[in-house]
Structures are given as C-alpha cells and as structure tokens.
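The excerpt is restricted to a subset of chains, each kept in its original location.
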Amino acid sequence: MSALAALIRRDIKIALRVGGGALIGVLFFLTVTVLMPFAVGPDLALLSRLGPAILWLGALLASLLTLDRLFTADHEDGSLDLIVMSRTPLELACAAKALAHWIAAGLPLIIATPVLGLLLNLDGTATLAVGATLLAGTPALTFTGMIGAALAVTLHRGGLLLAVLVLPLSIPVLIFGVAASQAAISGSLPFGTPFSILCALSLASLVIGPFAAAASLRHGLD
Amino acid sequence: MRLSGRNLKCVRGGREVFSSLDLSATAGEALAVTGPNGAGKTSLLRVLAGLLVPAEGSMALEGGDAELSLPEQAHYLGHRDALKPALSVVENLSFWREFLGGETEDAGRCLAAVALDHAAHLPAAYLSAGQRRRLSIARLLSVRRPVWLLDEPTSALDAAGQALFVGLMRDHLASGGLIVAATHLPLGIDARDLRMGGAA
Amino acid sequence: MSLGPYASFIVTSYALVAAVVLLLIVWIIADYRRQQAHLKEIEASGITRRSGRSAADIR
Amino acid sequence: MTLTDLANPTKFLALTARILPWLAGVTAILLAIGLYQSAMAPDDYQQGATVKIMFIHVPNAWLSMFVWGVMSVAALGTLVWRHPLADVAAKAAAPIGAAFTFLALVTGSLWGRPMWGTYWEWDARLTSVLILFLMYLGLMALWRAVEDPSRAARAAAVLTLVGAINIPIIKFSVDWWNTLHQPASVLRMGGSTLDKAFLWPLLVMAIAFSLLFITLHLAAMRNEILRRRVRSLQMMQANRVAFTSEVGTGSRDGNASQEIGAA
C-alpha cells in the first residue's frame, strides 16, 4: 500500500513541478476551445449547440496527449525496469500511475469546465451536465489511454501512434458523454441511460486498462 | 543462499546472444561477468533481473525468501539511473526507498555513505555523471536486497568514489549478500570470473 | 437479367470486390516471389540452414 | 498429422504446399456457382435488383468480423503459449481483414445510396465497422512500426484482444440502438427469415468467401514464414562475419535463433 501511495505522490509531484503537466493540460483545453469558434464561425446559437461536443473533444484530446509520456518517461530513465522488478504487482502499479495522472491532468480539466462553458455561451444546467459527464467519463479516457501508453513503450514510439491506437477505443466514451450532456440540456431524452452507460464504461476500463497495460509492459520490455 | 542459472539462452532482435550458459554464486560471493563488447553481459544481467525472458533455461535463488521471485529479491543497477531530474536528490532516493519497501535504511545515512549529503536538496538535473552514479548506489543501500546485479557500476566514478564503492560491496558480501557485476575493469574485490565469448 | 435503374451501383460494387480480391492475390504472389528470390540470393552467398537443407526448399 | 506437427513451421510449409492448390480450386468453383446463382436470383419486391449487392456485401461484412476473431485467437496463442506460428497467423490476417472490411464499407455505401438516399450515415452499425477498419489500419501500422517481429507480435496481441470488444458492438448495434441498417435476418435466434431464393446464393457466396479467406491466409502465412526465414538467415550472415573478425575472442556456434524459419 505505502509503495502505491509513494508512486502516486511522486507522479503528482512531478506533474505539478516541471512546468506543470496539469497547468499545461488545462491550457491546451482552453486553446482548443477558443480555437473552435474561429473554425466554426461566430454563430452563437450554433456554438452553444455544439458546446458540449467541443468541450468533450477538447478534454479527450488534452487527456490523450498528456498520456503519451505516462510510461515512456519512466522507460527512458530506467525507472520502469525497477517498477517491473518490484514486489508491487505490476497491475496495481499501472493503476496507481493512471490514477495519479487523472488527478494531476484530468481533474483540472473538470474544474476548468465552468469557465470554458461561459466562453461557449452555455447556461448553468448545460455546464453542470458537461461537468458531471466529464467527471464520470474522463477516468475511462485515462484508463483506456494507458493501454496505448504501455504499447508506446513496447514500440519505442510515442505520440501519434499512441493516439491512433487509442482513439478508436475512446470513441464510445465520447459518444455517450456528449449524448448524456445533450440529453440533460434538451430535457427531452432521458439523461440516466447514457450516463449510466458512461459510468459502466469507466468501471470496465478501470479493470481492463491496468491488466492490458501490465501485460503489454511485461511482454514488451527489453 | 545460492543463485543459480541453468542452461540459459537469450535471443534479442532475432539473434542468439548466448546459449547453454550455467552460473552459480553462493552467499558472500561475487561473480564478475567479463567479455568483449557485445558479448551479452548486459543481456545476462537483464535476464537475471527478470527484464528479459530467456528463450531457454531457468534460474533460481535457493535459500532466499520462498515467497518472492528472484527479481523481487534483487537490486539492478543499469546504465540508466532511474532518476527524475525534477525531484531533488533526497526526494529521488526516498521515493525508491518507499516504493521498493522491505527492510529500509535511513535516506540521509545512505546519502552520507556515498558522500552526497551536501547535495541532498539539489535537483537531480544538476548532478554530474559521477554524482548520478553515486545516487544510484545510495539506492542499493537504502533498501536491503540480498542480490545485487550491477552493470559496469564503477563507470563515471572518480578514484575516491571507486574506493568507497569497493567498501560498500565488501560490506554487502560480508553481511551474506551476493553480487553479479558486469565489468571491463577490475572490480577491486575478490570475485569469481564468468567469461562470456562473442565478437565486438 | 436486367439490373434496373441502379445497374451502375451493382456493377461498381462487384467490380470493386473483384479488383480488391485480385489485388490481394497479386500482392501475395509477388511477396512469395520476392522472398524466394531473397532466399536464393542468401543461399548463393553460402549460408545454409542448421538442418543443412536448402533455404529455398520449402517442402 | 497432429497439432504439434502443424506447429512446426517446416511441416506447416510442406502441408500447406500440398493443400493450397486444392483449396484454391474449390474456392474458384464455389465462387463461380455463387456468382451464377446471384445472377439468377429474382429481384426483391422492395429493393429491386440492388438486392444483388447483398450477395457480396454480407459475406464481406461477416468476414470482416470473423478475421478479427481469428486474430484474437492467434493473440491468445501469442500471449499465453508464446507460439511463433500464432504471431505469423495474426500478422498475415491483418491486411486481408482490412481488405474485407473495406469492401463491406464500400459495398454497403453503394447499396445505401439507392436504398437510403445517402452513401454514408453516422449510425451505430456503420460507424462501428468504420472503427473496425481504423483498428485494422492501426494494427498494420503497428506491425510496420516495430522491426523485431516477436516484439511487435506481443504488442499487437494486446491491442487485438482489447479491440475484440468492438466485435459484439458491431454485431448487436442494430439491436441496441435503432439504426438505418436492418437487423440480422440470417444469423439470428429463432432461424432465418430470409426468402430461400436469396438465402441459397448468399450461403454459397458466404462459404466461397470464407474459403477464399482461408486460402489467402494460408498463402500469406507462408510468405510471412519465408520472410522470417530470410531475416534470420541475414542475421546469421552478420553473425558469421562477426565470428571471423579478429576482435572477437571466445567461441560461439554462429547459428541463428530458435526463431521461426531457422529450423
């Protein structure tokens, strides 16, 4: 237990210290959100209609892109070798790293959502709905993304290959996240159904992610 | 305690690096793995550390903790030093001390043992090559593990550092540990030689 | 056999399937030839397999 | 001929060399029969002649999922039994599966235009197939990305197993969400609801395409084995020169690995 706590504490400390992985994720989120109106054109009604979609896309990209170095950084400096050798089961160590990443990079996104909602002309309910779906859905993004991050170590390749491998897996999360937000906003469709699917996806990924990541790390080191 | 490997074979990138290799070392004994560049010394250590899966053969630590595997009872000191530039020297050491767990030693005392205590609060990014190596060695001291797997441990160390490290290895052997070290230079302690063949 | 107003769609889909399947077949055959050529080349340089049989001999 | 015999690459090569011509012949004959029957099939009272697209669309769609299934089994073989022939099977299947998926997408689109008035619609069935296609491409990129085949195999195996989640989603998407695409009428609980006049040609075509897959897959596996044999011989070449160079001391029996192909 104390080993996992130490790992989580270290990862959060590093994320907050070096130029702030957390801060940078939020900045990226902000920039993508600000960029959208430029791309879409300054039509406020359209914007607030697209609002949840834009926020979810921004969060998806931001959390995937920060994931990229989740394991490669540890691989390059040799830490990963020691983590694999240690007495802590590798699955738990992977889960701990993902959790630390979510705390340092996922939570700040959710905290920033209300501010961005203002920029996109979303009202209170809509912002709340997006925030709630993000809270339920971003763990799924982190924990499926972790699989890609582990593969990136095996492949000696980070960045885009990772994104390509992981994006298809995160599409369902995106679909249900946006669907739940839209349902809450329009009020005509039930919010519960997509939201509970979203939670189910998160729970499933909480189990599958660490196992798949540990398997790929164990077979991939050399 | 006895570390033994039988009929080990290692394949990397589709090429056989070594095969039918046997080795054994008992408590208090050091094994110096020598051989030309590319002979497979690093590969052998990584096999023992459980980081490479051998294509054939098996290894075991008899007389160790029966519940733990060989890698879980070993320290590995490789070319890459597992240091985070963003953390300070003492933070780096404390993390490994807590994460590796088991019987631990005070971090400050370990730093003093490698003459790095004056730099304890410096970010690891600021360390010179030899200072980084000393910090890695402090990791070996901070958590007790019976088996030390060392890959060219003295590289980058100055004369004082080497003398100091020889003393640490002696202490480890005297307390019943065992050492497998890949090296091109004399280790400075009594060691049995395991010579590996192969081309540059 | 009359294909009705959407003949072009039907013909295109059949043609596309034929084209892609042919492409696969051609690719596989070409790949086979290339590997055989490689094996012959290596053989000519005097490397043989452990079993002592010819490298290109696959029977 | 036991399973362990099959697992030996040399035996595999010998066996497939004997089987392949026959397989190819049977495939060709069945394809011809299937095509003839499709041509002779009556027009549908709703869909007119476009129903003929079904005879190629559906087999391709089925195979796109079936091939991923084959790769998933191979992935288990790689991870659990570390069997090199499983690596070969998985790698050889990917491009063929991608081709079938591509064809399912294209023939579906071409059928969609007359039926739904659009080539493409973002509904659950179509999109999950598109995701399947993307995952095939990702897998192929992954195979290409890593120089060492056994390393690539392990990474690809993990990804294949994770991606297998998509297969039930494709299969049941039409039941879970209401989509444009029609629900299963052939492979469904409680028997087929399709008219016999369409069912027969469809079944013949489906079998013919499955045989086509098996034929192509075996041939591609042979190529892959040969490619690895070439690789290991090239490695041997490098090693042997190294062995004779003067710097090396000690001895080594300069042969290549246990890898597939070196046998």
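The chains carry the letters A, B, C and D, assigned in the order they are written, with residues numbered from 1 in each.
Here, a contact is a pair of C-beta atoms (placed from the backbone, for glycine too) under 8 Å apart; a residue touches a chain by one contact, two chains touch by 3 or more.
Keep in mind the model is a prediction, meaning the values are calculated, not measured.
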item	value
Full-complex stoichiometry, written in the displayed chain labels	A x2, B x2, C x1, D x1
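In this text, only the chains that are shown with their structure count from here on.
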item	value
Gap in Å, rounded to a whole number, between the CA centres of chain D and chain B	46
Approximate Å spacing (C-alpha centroids) for the pair chain B, chain C	51
Overlap residues in chain C, where contacts from two or more other chains coincide	none
Residue numbers of chain A (touch at least two other chains)	222
Complex contacts: residues of chain B adjacent to chain D	9, 11, 13-16, 18-19, 35-36, 39, 55-56, 195-200
Chain B - residues contacting chain A, complex	12, 46, 49-52, 68, 71-72, 74, 76, 78-87, 91, 95-96, 98-102
Residue ranges of chain D in contact with chain B within the complex	147-150, 228, 231-232, 235, 238-239, 242-243, 245, 247-253, 255-259
